[in-house]
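Below is one structure, written out as structure tokens; comments come after it.
Note that one protein chain of the assembly has been removed; the remaining protein chains are unaltered in position.
Chain lettering (A and B) follows the sequence in which the chains are written, and residue indices restart at 1 in each chain.
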Amino acid sequence: MTLRARMPRTAIVGGAALALLLSLSGCGTGSGTAGSDDGKIHILVYGDAANKVEKQLIATFNKQSKVKAVLDTIPGADYQAKLQTVINSKQAPDVFFNWGGGSIKPFVDADLLMPLDDFIAKDPELKTRFLPSVFNSAEIDGKPYGVPMRGTQPVLFFHNKQVLEDAGVKPPKTWDELLHAVKAIKAKGVTPIALGGGDRWPTLMWFEYLFDRVAGPGLFQKALDGDKAAWESADSKKALGMIRDLVDAGAFGTNFDSVKFTDQGSPTLLATGKAGFELMGSWEYSTQQDAHPEFAKKDLGYTAFPTVKGGKGDASDLVGNTNNFYSVLKKTEHPEAVAEFLKLQYSDEFVKAQLGIGNLPTTTNTPLFLQKAASPGYAKFQYELVEKAPAFQLSWDQAYPQSAATSMYQAIQQFFNGQLDEGGFIKAMQALPTS
Amino acid sequence: MSTKTLVRNEQDEEIAPRTTPTDRRDGVVGVGRPGFGWAAPAAVFFGLFALVPLILVAVLSFATWNGLSDPEFAGLDNWKKLFDDPVLIQSLWLSVLLTVLGVAVQTPLSILLGVWAAGHQRNRAILSAIYFVPLLLSVAAVSVLWRAVLDPNFGVPAQASWLFGDGNLFGHQASAIGVLVFVSTWQFTPLHTLIYQGAARAVPQVLYQAAQIDGAGTVRQFFHITLPQLRNSIITSMILMVVGGLTTFDTVLILTQGGPGTDTTISAYYMYQKAFKSFDYGTASAVGLLLVLVATVISLVMVRLSGYDKMRSTMEGL
Partner (left out) sequence: MTHAATRTVRRERPNFLAGFGSLIWLFLVGLPLYVMLVATFQSRADYAANGPLSLPRHFTLDNYIDDFNNGFGQYFVNTVVVTVCVVGIVLLLVPPLAYAIVRGRGRLTSGVFRLFLLGLAIPAQAVIVPMFYVISQAGLYDNLIGVILPTAAFAMPVCTLILTGSMRDITPELYEAMTMDGASPRRIFFRLVLPLSRSGLSTIIVFTALQAWNGFLFPLVLTQSASTKVITMGLYDFQTEHGVDIPGLLAAVVLSMLPILIVYLFARRALVQGLMGVGGK
């Protein structure tokens, strides 16, 4: 019994048993190896309830195409992390969901994505069938990298009609009217504005709109292009001062950092009359329809964000998620099939299906079907806003490279709740990595 | 500890001259003792799927890499950056603080519950079955639940404003840390309770009978008999708590996301942010490695104290 003699025997027995176990477990388990080498095109999408439309479109595509498409989904919250892990591996998809802007910039820099010029040259409709303000936000260094899919999600200013009526105020058109309404609602013992500060991105929306209204879209673009001085400009400080005043006036109550939108905290405040306003993406409407159908029908009002007197931004400028996009990997083996698939994104079937689940596509044929939308009036309101908006600012967290998001959220939250003063906030924003 | 080391060294020296060639030692002295072959499959398997990635992590900590292009050697850059980074330093403190608080709260609680549940009464059996349930829930579920219960407007704080004020539990560092400690206690106390329950039942009844004859009350018995008898269990459970505490991150991810600001950004979460939010895998690897080192040192010290590694000296008694 030598050490040398004994080791292999046990090891072999153990190893063999292990191999047996593994091969047993292998049977019956779906060992569908993903990757672009199986003769199919893989479409990678953010996994959520909207997947049913993507499934429907892929089924349509598979009926007409020799090269078949497969839908892969990644659970929502971890989409970007997972995407970054697989995109430069052999498991990379052919086509993937994204938010345009900074969310695909690193991939373009790493030379992984295919510019869509060639596709567009062959089928100009891939560009002309979409609203330009939306299509442009997936252009990087002047080249298009994304075809819009799903819908546009501008940020709107929602209110509870009943609360406003009780306080004797009208939906504010200007910043001064808003300040007045805040005071009046607060006097009634109601929190003027619901804010899901725990999620942090709802807080960001206030910055996005105020910077636009005060300074116009140019200031943020300058900062994004690497001009750190933009954050120190008088306009920037003016916008920050307005935010500070609003918070200090008690517009958001005191416990907004413990409230979330994602677990229905802030929408319920609005719906139950415990708050008067909420600044939120257009999905607020379907959220309310789902959770508080009575309220959505009767008392949910919506307007554009108030104007600011003397501000440089146009009153019809929008901020928000311009759209979701499909981008294409350079190394796809079936570019023709991918091009065919992308064409479906402006088909009538696509538009109808998206409208049916409450999304608002930004194709030029969308107006034809607005009557078929889940809420025609609301869909029309939004579509016209987006169509007419001189500028549609992509959400800051998506415009900046992904690596900036965490620090940006921290600075936003800390400025809002008073942990950071103006100077600290400016410094934090200047420290963010730009492209 | 030092005597143990001493003993081992003596043995090694004692054996060393005789052990060349090794097979003779096994043949003569170690009759009936398992050789390395028994440990090999586990070691190989573990090495392949845990240590190889860990080594890669160590390598990556000296590189810059975003997962897209090829990693580039960066020398000590990541490490230098880290030690100038106030958030990292703070995160280490927070990790230690959360771990210490976790141990300090969970240990007495689970000892008391465990000793209590060790009684054979039927109601205790039923209660301890209920106590066990939190352990079955995934951390994600636990965090979603507590977020709902602690909602400032619709949860418990709204009903008990005398205790919670405006309910802004996630808006201040102290209360956010309190919630994190509480929620992990809620989830992991059942595990430790079970450990103590088992150990308390194993305490020989003779000891208690003797103490009763001496007229010792329940409290005295607890401190003079039960606690000393639980010593090994306490250390084991503490090792699990410390390691668990240092590596927790999903509770933070779902409950506070490291906020307000960076106030609850513990090291494991900081690493996650660096890796999966900022895609700075180099720095993330350095943080990860640092965390592994800290946890290893702590668990080695505790294992030493607990006598888990003393098996050789006890076996020498044979």
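Quick note on the criterion: a contact is a pair of C-beta atoms (placed from the backbone, for glycine too) under 8 Å apart; a residue touches a chain by one contact, two chains touch by 3 or more.
The structure displayed is predicted, hence computed values, not measured ones.
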Given B:L68, B:V292 or B:L305, the one touching the chain that is not displayed: B:V292
Of B:F46, B:F83 or B:F223, the one touching the omitted chain in the full complex: B:F46
Chain not shown, touching residues in subunit A: 3, 10, 14, 17-18, 21-22, 25-26, 28-35, 44, 46-50, 70, 72-78, 82, 85-86, 89-91, 261-264, 267-268, 271-272, 281, 283, 287, 290-293
Touching residues on subunit B - with respect to the absent chain: 30-36, 38-39, 41-43, 45-54, 56-57, 60, 67, 109, 112-113, 116, 119-121, 124, 127, 129-142, 144-146, 148-149, 151, 154-156, 159, 186, 194-195, 197-199, 201-202, 205, 208-209, 211-212, 218, 221, 229-234, 236-237, 239-240, 243, 246-247, 249-250, 268, 271-272, 275, 281, 284-285, 288-289, 291-292, 294-296, 298-300, 303, 306-309, 311-312, 314-315, 317-318
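As a working rule, only the chains that are shown with their structure count from here on.
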Between subunit A and subunit B, centroid-to-centroid distance (C-alpha), Å: 38
Residue numbers on subunit B that touch subunit A, as the complex places them: 22-23, 26-27, 35-38, 40-42, 44-45, 66-69, 144, 147-148, 150-154, 166-171, 257-262, 273, 275-280
Contact set on subunit A toward subunit B in their complex: 1-4, 6-11, 14-15, 18, 78, 80-81, 84-85, 87-88, 106-107, 109-110, 112, 197-198, 200, 253-260, 263, 265, 268-269, 274, 402-406, 409-410, 413-414, 417, 419-420
